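Structure, as structure tokens:
One protein chain is absent from this view; the other protein chains keep their places.
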Amino acid sequence: MKEERVEDQSRPQWRSLDELTGSPEYRQYAETEFPDFFEETFDFPPDAENAALSRRSFLGVMGATLALTGLAGCQRPLAKILPYSKLPEDLLPGVPQTYATVMPFRGMGEGILVTSNEGRPTKIEGNPDHPSSLGATHGFAQASILELYDPDRSQLPMEGGAARTWDEFNTWLTPKLSALRAVGGRGLAFLSLPTASPVLRAKRTEILSAFPNARWVDYEPVNRDNAIEGSRIALGRPTRQLIAFDQADVIVSLDSDFLFVEPNSVRHAKDYAHRRRVASERDTMNRLYMVETVFSITGSMADHRLRIAPSQVGEVARALAFSLSANHNTYLGGQTWAAVRLSDPVLAFVERMAHDLAEHRGRSIVIAGATQPPEVHALAMALNHALGNVGPVVRYTGEPYPGEQRQGIAGLAHSMDTGEVNFLVVLGGNPVYNAPADIDFTAKMRKVPDVVCLGLYHDESSEKASWHLPETHFLETWGDGEAWDGTRSIQQPLIAPMYQGKSELEVLSLFLGRPADAHALVQEQYGREWGVFSASRWDRALNDGVVPAGTAFAEVVATPDMSGTSAAWSRRAPAPANGLEVLFRPDYSVWDGRFANNSWMQELPDPMTKIVWDNAALMSLKTAKSLGVKDGDLVSVSVANREMEIAACVVPGMADGSVVLPLGYGRTRAGRVGNGVGFNTYALRTTTGMDIAPATVKAGAGHYSLVRTQDHQALEGRPLVREGTVEEYRKNPEFAREMNEAPPPISLYTNKEYDFTKPPQWGMSIDLNTCIGCNACAIACQSENNVPTVGKKQVKKNREMHWIRIDRYYVGDVEDAEAVHQPIPCMQCENAPCENVCPVNATNHSADGLNQMVYNRCIGTRYCLNNCPYKVRRFNFLAWRKDQPEVIKMAMNPDVTVRMRGVMEKCTYCVQRINRKRIEAKNAQRELKDGEIVTACQQACPTEAIVFGDLKDAESRVAKLKAQERSYTLLEELNTQPRTFYLARLRNPNLEMEKA
Amino acid sequence: MSEKSAARPSAPSPPYGVMAEFVTPADLMRATGRLRARGYTKIEAYSPFPIHGLDRALGHGGSKVPWIVLGGAVLGASSGLALQWWTSAVSYPIRVGGKPFFSVPAFVPITFELGVLFSAFAALLGMLALNRLPQPYHPVFNHSRFHRVTDDRFFLAVEAGDPMFNVERAEHDLSDAGGLNIEVLQA
Amino acid sequence: MIFPKWTNRTPIPVAIGGGVLLVLVVTAFAYYISPYSTQVGYAPTQPVPYSHKLHAGALGMDCRYCHVAVERSPVAMVPVSQTCMNCHSVIKKDSDKLAPIRQSVETGMPVAWVRVHHAPDFVYFNHSVHVNAGVGCESCHGRIDQMEVVRQAKPLNMAWCLDCHRAPEKYVRPPEFVTAMGYVPAGNQLDLGRQLVKARNIHPPTDCGGCHR
Partner (left out) sequence: MSTATMPPEPRELVPDDPRRRLTLVHGGHSFADITRMVCAPVEEPAPRGWWIGFGIAFACLGLFVAMVVYLVLVGIGIWGLNNPQAWGFDTTNFVWWVGIGHAGTLISAILYLFRQKWRTAINRFAEAMTIFAVICALMFPTIHVGRIWMLWMALPIPNWESVWPQFRSPLLWDVFAVGTYFTVSLIFWYMGLIPDLATLRDRAKSKIRWLVYGILAMGWRGSARHWSNYEKAYLILAGISTPLVLSVHSIVSFDFAVSIIPGWHTTIFPPYFVAGAIFSGFAMVMTLAIVARRAFRLTDIITIDHLDNMNKIMLVTGMMVGYAYLMEFFISWYSGNRYEMFTFVNRAFGPYAWAYWIMITCNVLVPQIFWFRRNRRSIPVMFVASILINVGMWFERFVIIMSLSRDFLPSSWGYYKPTWVEICTLIGSLGLFFTFFFLFLRFLPMVAMAEIKNVLPQADAHGHGQGGVPAGEPA
């Protein structure tokens, strides 16, 4: 890797890119039918090829040669240094730079900071100044670095699979455009992803004014239509909710996975965690009631959880409304709500919720999940209003993006069918793959003479289109984006387009006949908005990552129209009397399928099921029993006479009588990584059943191998994750430590010449009370530390390489289980068992208490792994990076060695970051400040559950946390003296409810 | 053979001694006694296997091998411990598992093993040295039937170094003692 | 069949001879693989016959004029072609030897210098921290000012690094002399060194993590 760094540092970025994409290795990858480099690794040729990747592996081979053929290894390799010819301004080779930009995702812009090494973006962090991020990120943002360097991204315009140039496209387009212009764009249709970019929106309106008769449809498989429609019902206009979870004492979530799936989840998690963080037994905590079907990570954080079929969630909402109005004198606009027939325990649950809400008027919140129908959203809004939560907890702004995507796509498909559309432009989406099955978009597309498809990949849709245009990655182009609250950020490129991509903005300007590059277009737009373009303001916008001076949406005051809401309820379709229901939801790893070709995401275990490289039909144990299937058996699910086979996955704590189908798998043209991984559940998703649909499920033939990173789900009564209620904590703050008694440490060794007292002494705190198990840390670590992926077959052999893993245990009864998350990085034990057994001193201790791992010293006895009670060590059983495409090297962190096969590796507390800051401090002749060194996992964590620092500095955050009564170390009876410690988890149950 | 036949006729050099063959250990024992009684001091017996009391009968002292081995043991153990101490506590002290640089308990096994190793070498080399081995040639090999000494025959040699050595008398005494195939050994 | 007399004279010479031979072979091998044979004296020919002897020696240019990053970055930074042209746009502007530089500036293509000092890529050496701590360029690179062609002067093996990391006082200089060539300490280096180490609070790591990540 170092070699790479040296070269890249001294070379203008575009050159290195040309070189890379032009390099023979690369071509081979771009052209040949690819080896499935994540598959079985038996038929390897000798390791020599690895030399290409890093000189470490070269050394290995050198050693090998030495061992085998004697002294051949002693000749010195010729290395070149390629300096710039002119030094770009404010670039200092060897010193990474950070730029602020914004990532378009889920119809909003997520503010990020990107680290760039000599023109290679290598790491993504949250932007502390950005309201939707506050410095944290989700895994998708972290992983988009890998997406940028994905060699499977489309590189050239293509006409029916044949490579073309942009000029050729223009010559093809121009006559068609003039024809279209003549008819005002009749027959022209655009299908795009909803965007949070004002510039892009402006450009779209421009298009529509240029082609008045053209139609514009937005469609994203995972959309917010329900919520927006709900707001229309309740408030009479499309409205967006800004929820301040840090203001809520009681949260009632109606199937809303607001900590992960809902937009702005990172901010939600931050605010939510703010009210779970306790320093002493006097602190209070919020209480979360979760009513859901699937077992979501939000559900795993709930204090009370009601598992119920998706169609019943609405009934619960109605029962809640009834109970509030009937028993807790809550005024619901004079509308009377009939009692709802539900089972007694459910009603009891509802009653308690109602009681708790009533007790916390103005300090509570009711939210409905995106998969719930509009009326549920409307009712939730109404309840918030009735409970006086509007204002203190939830605020409304206009919805900049009215939605109606579901009707949109259906309508478009219809008019494609009737031949009204003769020129379709698909901008970014992948309708062929993810449009509702019943509209059969592929067939409709065939009826459209000209289809132009702009996309990051030559995907399922592009394959069917007459023209495919390569799109730029968001890190390659200019643009802008709105945070959830409307705050704007400029999207600035970190790197010149690696391939011949153009952004949607640029493509639209092509259609306008005024080709321009994105940079100019964005500046032009802001110049228009600011009246006159101000360079200083522009620079500040780029520097801060947010456009200065209140660009947030204006708040709107709206009173709910109760009659409308209840009218909507009266129109509500009756829930299916009996039979199973399916619920479609985005996948925790690949979302709607757009990350399917991202090996980091594919190998990232699902936070709850721990499944990698797959999706499955999630169902409760009882449901599985009733179907007569076991985990991994194939079941055939049919919805409205559409049928598919999918593996069943038994999930404790899931609602009976329902099957959850994660979206985003079973892609056919995702790329080498994503093709044919998992099951395409879009096949069952129809316009009428986009979220919830009645279904029949029966046992299928055969078994499917679902691979999990965690095979055993129970704690076996071991005090690993320590948990208590707030009450227990108040009674006995020490409860966590008393859950395990450790014998007094006695030692054979009395003459210890050293101890770990001289500051700094590094330590890490992990607060189990705020960890939501979202996996952001795992991906951040993977990106920071060049952690390889190994593929499904190797994970099946328990050979995954993650340096930080999140253990998830189910506690309580299998049917109605609760779940706990426990991130496990290296414990950096002071008395590290791994060190004692290493015969070559390859792992040992630094003065500041780091358990160091010296790859170049390691001979790979694996004894350390055996002797690690936490099993955090990872061994390179094979040359994982052997068949890795050349270009992936550019995603590597140059400060971290790329490990070759045969060596052990593990979490280092990001020693490279420690050293960097230490050197900075030394050069400046100053001391390190607390919080100056931030580990990758800590930086990404949306809930600030991870805190790193100097344990010997009494003022440091980590030292204060260590001092808390809740803090405990894992397996302290082994006297390993871990530096990583945990803060016990607390639940805040409603006591009456417990009694009930 | 060639050397032997070459040596035989022209025998100016003084002989090494006179050697006789015996059939059983008992005979050898008896003969040894006789010769000792006659006052011979420099006689040596040869046998296919060790015979109890024979070296006493020949008037040999005890073996010195034990002392050599003791030396080896001490050297081995001490160098073993020294190696571990110097590398772990002096040359490059590295913190390992919170144990001291000089972790005596952990260093015991290797110390012991090296002690054993060195003593084993001492035993072998000591034995060879005291037996003046390797020594491919020795005058006794010149006896025409000596090759059976490693099979089933027993030999007794009176060496020329003996003060009362005299070829004729030696031959006579050996045959008295029941020795067969008596031969004069060329040096 | 018995062994001739002379064979008795063989064992001892054979034993001794064998021993000596073994020692010789091992020593030879050890030297062959040592940095003293593989590293020291490595002096490849460069695309441009740049003479440090002339520039750093005779003209007395400061190292940092070209190696600008050395105080702020892990890499000292091989100068960009433009740096050469700062002078050579005026002096020797038509020299054939400088053709590659001129070409590079025109085309923007880099000049492919050959790396002389090469730390293995599992070693993370940082120039800035060493220079700021007062480790002279000379300490690791030798008398650059006397080199017509740059050659590796020091073995740069780990034991060699440790020598200074364990006792920096033996080598550190006052900051102002970092780039000085042929520097002679004013007074006893050890005393001076101890003061500097104390004053600038220099404690170089001997932990693996200091250089290996």
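The letters A, B and C name the chains in turn, as written, and every chain counts its residues from 1.
Convention: contacts are C-beta pairs under 8 Å (C-beta built on N, C-alpha and C of every residue); 3 or more make two chains touch, one makes a residue touch a chain.
Since the structure is predicted, the reported quantities are computational estimates derived from the model, not experimental observations.
S.K.: Of the chains that are displayed, which are in contact with the missing one across the whole complex?
M.R.: A, B, C
S.K.: One chain is left out of this view; which of B:Gly39, B:Gly53 or B:Pro163 touches it in the full complex?
M.R.: Answering carefully, the residue with contact to the hidden chain is B:Gly53.
S.K.: Which of A:Leu180, A:Val837, A:Cys941 or A:Met993 touches the chain that is not shown?
M.R.: Touching the chain that is not displayed is residue A:Val837.
S.K.: Can you tell me which of B:Leu133, B:Met164 or B:Ala187 touches the chain that was removed from the display?
M.R.: Reading the full complex, the residue touching the unseen chain is B:Leu133.
S.K.: Give the residue, chosen from B:Thr41, B:Thr87 or B:Ser175, that touches the chain omitted from the document.
M.R.: Touching the chain that is not displayed is residue B:Thr87.
S.K.: Where does subunit C touch the missing chain, residue by residue?
M.R.: Interface residues of subunit C facing the absent chain: 1, 3, 34-35, 155, 157-159, 162.
S.K.: In the complete complex, which positions of subunit B touch the hidden chain?
M.R.: Touch set of subunit B with respect to the missing chain: 23-26, 28-29, 44-55, 58, 60, 62-63, 65-66, 69, 73, 83-84, 87-88, 91-92, 94, 96-97, 99, 103, 106-107, 109-110, 112-114, 116-117, 119-121, 123-124, 126-128, 130-131, 133-138, 140-141, 146-152.
S.K.: For review purposes, identify every residue of subunit A that touches the missing chain, sorted by number.
M.R.: Residues in contact with the chain left out: 41-42, 44-47, 60, 63-64, 66-68, 710-718, 720, 794, 797-799, 805, 807-809, 822, 824, 833, 835-841, 844, 857-863, 865-867, 869-871, 873-879, 900-904, 971, 974, 976.
The working rule: only the chains that are shown with their structure count from here on.
S.K.: As a quick test, compute the distance in whole Å between the mean CA positions of subunit B and subunit C.
M.R.: Centres of subunit B and subunit C (C-alpha means) sit 60 Å apart.
S.K.: Between subunit A and subunit C, tell me the centre distance in angstrom, where each centre is the average of that chain's C-alpha atoms.
M.R.: Between these chains, centre-to-centre, one finds 46 Å.
S.K.: Give the residues of subunit A touching no fewer than two other chains, as numbers and ranges.
M.R.: Within subunit A, residues 844-847 contact more than one other chain.
S.K.: Quick check on the complex: what are the subunit A residues that touch subunit B?
M.R.: Residue list for subunit A touching subunit B: 748-749, 751-754, 830-836, 838, 841, 844-847, 977.
S.K.: Hey, which residues of subunit C end up touching subunit A in the complex?
M.R.: Touch list, subunit C to subunit A: 29, 32-33, 37-39, 42, 44, 69, 71-75, 77-82, 104-105, 107-115, 118-122, 124, 126, 128-129, 132-133, 200-201, 205, 207-210, 212-213.
S.K.: In the complex of these two chains, what residues of subunit B are touching subunit A?
M.R.: Spelled out, the residues of subunit B in touch with subunit A are 89, 93-103, 105-106.
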